[in-house]
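What follows is a single structure, written as structure tokens, with notes after it.
Only a single protein chain was left out; the remaining protein chains are all shown in position.
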Amino acid sequence: MFSPVYTGRVLEPAYRNWKALYARNLIAVHKAHLLGLVAQRIITEERGKRIAVAIEAMESDFSYPDAIPASVEDLYFVYERELGKRIGAEDAAFLHTARSRNDMDTTVFRMALRRALLGFQGEALGMLEALSARAHSGAEELTVLYTHGQPANVSTMGHYLSAFAGEVAEDLAALADAIGTVDRSTLGACAITGTGFPLDRRGVSDHLGFNGFIVNTYEAISTSHWLTRPAAAVEALMQDITRLVADLLHKASCEVGLVTFPDSLVQSSSIMPQKRNPVILEHARIQAGLASGYCAAVRELYRNVPYQDVNEAADAPVSELLKALEFASSAVSLVREIAENIGSDEVRVRTIATAFGVTTTELADTMVRETGIGFRSAHEVCSRFVASGNDPAALRKAFLEIAGTPLPYDDAGITAILEPVRFVAVRGLPGGPAPSGMVPVFEALDAAVAGLNSDLSGALARIDSAASALERDWQGLLP
Amino acid sequence: MFSPVYTGRVLEPAYRNWKALYARNLIAVHKAHLLGLVAQRIITEERGKRIAVAIEAMESDFSYPDAIPASVEDLYFVYERELGKRIGAEDAAFLHTARSRNDMDTTVFRMALRRALLGFQGEALGMLEALSARAHSGAEELTVLYTHGQPANVSTMGHYLSAFAGEVAEDLAALADAIGTVDRSTLGACAITGTGFPLDRRGVSDHLGFNGFIVNTYEAISTSHWLTRPAAAVEALMQDITRLVADLLHKASCEVGLVTFPDSLVQSSSIMPQKRNPVILEHARIQAGLASGYCAAVRELYRNVPYQDVNEAADAPVSELLKALEFASSAVSLVREIAENIGSDEVRVRTIATAFGVTTTELADTMVRETGIGFRSAHEVCSRFVASGNDPAALRKAFLEIAGTPLPYDDAGITAILEPVRFVAVRGLPGGPAPSGMVPVFEALDAAVAGLNSDLSGALARIDSAASALERDWQGLLP
Amino acid sequence: MFSPVYTGRVLEPAYRNWKALYARNLIAVHKAHLLGLVAQRIITEERGKRIAVAIEAMESDFSYPDAIPASVEDLYFVYERELGKRIGAEDAAFLHTARSRNDMDTTVFRMALRRALLGFQGEALGMLEALSARAHSGAEELTVLYTHGQPANVSTMGHYLSAFAGEVAEDLAALADAIGTVDRSTLGACAITGTGFPLDRRGVSDHLGFNGFIVNTYEAISTSHWLTRPAAAVEALMQDITRLVADLLHKASCEVGLVTFPDSLVQSSSIMPQKRNPVILEHARIQAGLASGYCAAVRELYRNVPYQDVNEAADAPVSELLKALEFASSAVSLVREIAENIGSDEVRVRTIATAFGVTTTELADTMVRETGIGFRSAHEVCSRFVASGNDPAALRKAFLEIAGTPLPYDDAGITAILEPVRFVAVRGLPGGPAPSGMVPVFEALDAAVAGLNSDLSGALARIDSAASALERDWQGLLP
Partner (left out) sequence: MFSPVYTGRVLEPAYRNWKALYARNLIAVHKAHLLGLVAQRIITEERGKRIAVAIEAMESDFSYPDAIPASVEDLYFVYERELGKRIGAEDAAFLHTARSRNDMDTTVFRMALRRALLGFQGEALGMLEALSARAHSGAEELTVLYTHGQPANVSTMGHYLSAFAGEVAEDLAALADAIGTVDRSTLGACAITGTGFPLDRRGVSDHLGFNGFIVNTYEAISTSHWLTRPAAAVEALMQDITRLVADLLHKASCEVGLVTFPDSLVQSSSIMPQKRNPVILEHARIQAGLASGYCAAVRELYRNVPYQDVNEAADAPVSELLKALEFASSAVSLVREIAENIGSDEVRVRTIATAFGVTTTELADTMVRETGIGFRSAHEVCSRFVASGNDPAALRKAFLEIAGTPLPYDDAGITAILEPVRFVAVRGLPGGPAPSGMVPVFEALDAAVAGLNSDLSGALARIDSAASALERDWQGLLP
């Protein structure tokens, strides 16, 4: 009999987590394993059918007790005990032939985590699609972009948001890769060295919809990668989100005002109607921060923990990683909401561009390209222009003095060169904000989104189809 | 003139880092960029040659001053100033046409980081090969493997070390993927939106041996992935190393004694010759821990930092990541040394296996397979055997009572079933320690090692060949 | 109307947390604030009584709706709206005079966090007392202590456990200090700059049992210390726990066997009765690891977050810190259970001491002290003794050769010198394991425990007594 403290602090919470999060997958594992035992003639078909009938019956008429019964270690033993009551303990024990709680549990956890991760991947893809859609629709929508917190260049919402979407696409490819680490069966590894029974490891893995099984049986049980790798991948995405949010908080501040949000995302003050506080940004930062911190908490559990079967690869950390995914899910939902609702303000773009001479760089570049003077001279000419408060006469005077010839632009010409739209239009090299520059950006982004969607659909279809096959074969085993 | 504090705390350390770590790559970037400017007719060939001649001359007769000169911001301006002294400031400035310190610097950093990461990948691959070789040579060398700190199963050194090698192979594939993020040029992104000059971004990227260039110019400058992704990948490998080390510390402890080390890796006590302290394990743990912590420190810098060009993507963090790689390099060198020198002790395997009944599981399994009794009964029989102090007579008596028939094994048969070698031999399912079980393990491991080696060689060859092409074209530009 | 996503991901979870964790403290804050407004004549006594009567009535007949009502931002507005229904919106609004949600909320959070932290401090003190009691009872119970994983010296359970208890005492003093940061009112800070109304900040703070109030109103709202400092203090304690656990896992491993646990804390195997797995140690490590990681997650939220009022100092992080305390509470409960149940095995002490020559150091020291030979010579003599397999004749021969005189000990004398009990007995300098050495250790430990208990009782008594005074004064306000 375990001590009340141990029961209350360890066994009971684990039992509750199992009931809530893992019990359904346990049944699938029972079915696949039993089918395998029968197919490999490790147990007789007759015994297999007896067990299968009892499992099927328990599905409809058995409920786990609310609290863990005394003297039982975990939910599985509650199940086995009930099975034993129905078909005798000896037969019930045969279900566990060539299986240990080690491989059974980690496969169950992997199934639950895989489902949660694929769900999250879907939500994150939704965010990415929203960012991408907003980038497409904002391909000609002017904005100002900053370096080191200072206005630097005019660009477009499309250029800006597709840059971040590119980061997200990279994060989600890495997440898909990490999910691949989760998506592998451990059944057949038994405790750590497999078994002498002739299991069909691949067949069982296929029945459960896995992408494969971890071959080395010791690695299958001892590895932390199925927890640490997705944790790290989610963490990376969350950290990127905090960067976008920090930038948007600046762009949305009332003094800058380059981006806008509808009332449905803004908290206002009862006394100051002009105060429009897009607190959704702060909350996205917090949810992303919590998700990131919790993923790190799970990852760090393994530091200096022996490369063995340890309880770090058991219920508590898995359940906590599932909670981290809930925060991550909130964060991506909020960012998606932001992407779907963010507006821009061209008036503010022009005001800031003028006030801070954002397009003056292009005036210098244009003079170099068109008049043949050097950069140094062009910059000196432009400096004097800015110092004059953007007086065209001063510009012409400076050019004449430095270049020795008159500036070949009239006032309208100067204004045209400084026009924000033109600043964007000339930047047509690959990756620049002009339409021709954005072609390869959007092509790559669209391809990445399509690829991610296809991979995700493929994984989900594989799992669904395996579930159908499992159920069909299971029905075949039932008398 | 910058304040002395700012100079002393920021500019001077950055200047020193540049001299030590990045100055060589800066020259390569100058060459590739200048060749591109000439090829695209952005500057005349004549002016290009003038600049090239001066660059070539500076290579042989220019040294950077020890300390950063007053009123200069960084090493690049020191270079440009010297260039200006030689060919006039106006011509010197043309080298910087259609380029900003943003894209120039991040490309330079990426080249330095790429080289360091590929070097580290090579060292880590050396460790993996040593682990794999030791696993191969230990395919029949018995050991005991543990769960939750307790002896659980007999297995082989080959099974054990190939499990960990599998983890490392997975880590190194992820690292290679992350290095791919680093291995991309940013040139042409200029400040953040590119330029109106018709640069050939791909041509310059190819000249510098990159695997491609980051298309979106804002993403090219703002992304943290080239620092955070390799940091995370190295961190993951380091964390795995701490797990192996924790396990080996237990196996090497004098009470366990399953693994042994030669004198060259052991610190002994002058007074206690029997005390043999394999402190190399502790030091591997510490170096891995520091590397891991420093990678995390670099990663965490970006939290809540605006998605813009920021100094977090500049000299200080890059230089610190290079230092983290030095610790990581120590850690993998120490683990390689461990892999190349670790021995095992079959006497201890047998002693522990007997003392803790490690093979009794197999006795029960064998009875189930061969006599047809159930697991529950077999376990009960074995429990009584163990309780008797492994007395064959007690085993037979228990079997007779529970199974109702005599046990079909004589004393020698029982001993044979309990023999550690047999415990391993029957575990021939895929991934088990028996030779047939290890076939797919070694196949996968060998393939992974070969693939990693081939990818690494490919990357190094691409970079070498680009360097040759750059130098050839550069010589073509020189008069 | 907020968007459904924002409501579902932010407002609704916050509302649920408020109902579960903070609503009771909100009432206390209403009472203290209202009493203050009346006492300072900021509102009339008559209006104060009207509001008080309604608050009192709501205590018995109002329940918050299950879900947050549409178009309401938070739980407080639900409360105010109900209050308005009862006494009119104008009067209801007077309750909020000279108050903002900023100071109201952070005071409410601080009250909830203070209660949880003091509760945790009590549990951790219980663990410390158990460790201390076990150290006292084990003052003469032999054990072997290790360095770098190797047996090094004989000592006592008392010496060992009091060392760790000393660490815990230091951690809990730091935690008490950190709780002091939480235990301060922010009321009167209003949004961030206080108010023009003549509040009595100290009086309100006293009514709520705080140890003081944060004077600077901007600091009161912007500070993170009330979250980050206790988080760091708990984290430090948790990290120490992981170290004790790692050491005990080694001492409890079956090959070492220096410490033992009763069946109630051990998970056994159905087939291997000799396998006794004290998994409580692993679970303590995991709970401590999760607590530590979650505390870090909360701390790290503030990195690069503007020094302003931010939502990081609001419901979500506070609620998560409360969850981290639950894991921490599990960890200290498990360690307390360990301390109360850990046994030792003197037979193993003697076996290990002999097998690994643990007391030989003392033989050398004794020869130096008693025979006048130097350390170098004594060590050489002892080395030969050990090499001989502890043969007294070899020892005498070596001594004669090296020291030039006969060794003044007969066989019994040598055995006596090597006796583990004597090894401990001679180590009577302050802090050594002999009884005289332990006197100052236990004095300091007992004093620390007494001081921590007294501080904790004092804080709890202050809070209780303030609650009584608040209730008394509140009844005085009611008609």
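Going by the order they are written in, the chains are A, B and C; count residues from 1 in each one.
Following the convention adopted for this analysis, a residue touches a chain if its C-beta (ideal position, glycine included) is under 8 Å from a C-beta of that chain, and two chains touch if they have at least 3 such contacts.
Please read all numbers here as calculations on a predicted model, not as lab measurements.
S.K.: Tell me the shown chains the invisible chain touches, ordered by label.
M.R.: When the entire complex is considered, the left-out chain reaches A, B, C.
S.K.: Determine which one of C:Arg86, C:His148, C:Lys323 or C:Arg462 touches the chain that has been left out.
M.R.: Of the candidates C:Arg86, C:His148, C:Lys323 or C:Arg462, C:His148 is in touch with the missing chain.
S.K.: Among A:Thr44, A:Ser253, A:Ser436 or A:Gln475, which residue is in contact with the omitted chain in the full complex?
M.R.: A:Ser253
S.K.: Touching the absent chain in the whole complex: find that residue among C:Val5, C:Val78, C:Met127 or C:Leu244.
M.R.: Of the candidates C:Val5, C:Val78, C:Met127 or C:Leu244, C:Leu244 is in touch with the missing chain.
S.K.: From the list C:Ala139, C:Ala189, C:Val332 or C:Ala459, pick the residue that touches the absent chain.
M.R.: Counting the whole complex, the residue in contact with the absent chain is C:Ala189.
S.K.: In the full complex, which of C:Trp18, C:Tyr79 or C:Tyr160 touches the chain missing from this view?
M.R.: C:Tyr160
S.K.: So that we can see where the missing chain sits, which residues of chain C does it touch?
M.R.: 89-91, 93-94, 96-97, 102, 145-149, 152-155, 159-160, 162-164, 166-167, 170, 174, 177, 181, 188-189, 191-199, 201-202, 213-225, 228-229, 232, 235-236, 239-240, 242-247, 250, 285, 289, 292, 299, 302-311, 361-362, 365-366, 368-369, 374-377, 424, 426-433, 437, 440-441, 444
S.K.: Touching the missing chain, which residues of chain A?
M.R.: Counting only chain A, the missing chain is touched by 148-151, 249-250, 252-256, 270-277, 279, 282, 300, 303-305, 352, 355-357, 360-361, 364, 379, 382-383, 386-387.
S.K.: Identify the residues of chain B touching the omitted chain, counting contacts across the whole complex.
M.R.: So the residues of chain B touching the missing chain come out as 1-3, 5-6, 8-10, 73, 246, 263-265, 267, 279-280, 282-283, 285-287, 289-290, 292-294, 296-298, 300-301, 304-305, 310-312, 316-317, 320, 330, 333-334, 336-337, 341.
Heads up, the rule we're going with is that only the chains that are shown with their structure count from here on.
S.K.: Report, in degrees rounded to the nearest 5, the angle of the rotation taking chain A onto chain B when the C-alpha atoms are fitted.
M.R.: Angle of the fitting rotation, chain A to chain B: 180 degrees.
S.K.: Compare the two sides of the chain A and chain C interface and say whether they are made mostly of the same residue numbers, over half shared, or of different ones.
M.R.: Counting shared over all numbers used gives more than one half: same.
S.K.: Suppose each chain is reduced to the average of its Cα coordinates; what separation in Å results between chain A and chain C?
M.R.: 34
S.K.: How many Å are there between the centre of chain A and the centre of chain B, using C-alpha atoms for each centre?
M.R.: For chain A versus chain B, the centre distance works out to 24 Å.
S.K.: Indicate the residues of chain C shared as contacts by at least two other chains.
M.R.: Residue numbers touching two or more other chains: 279, 282, 300, 304-305.
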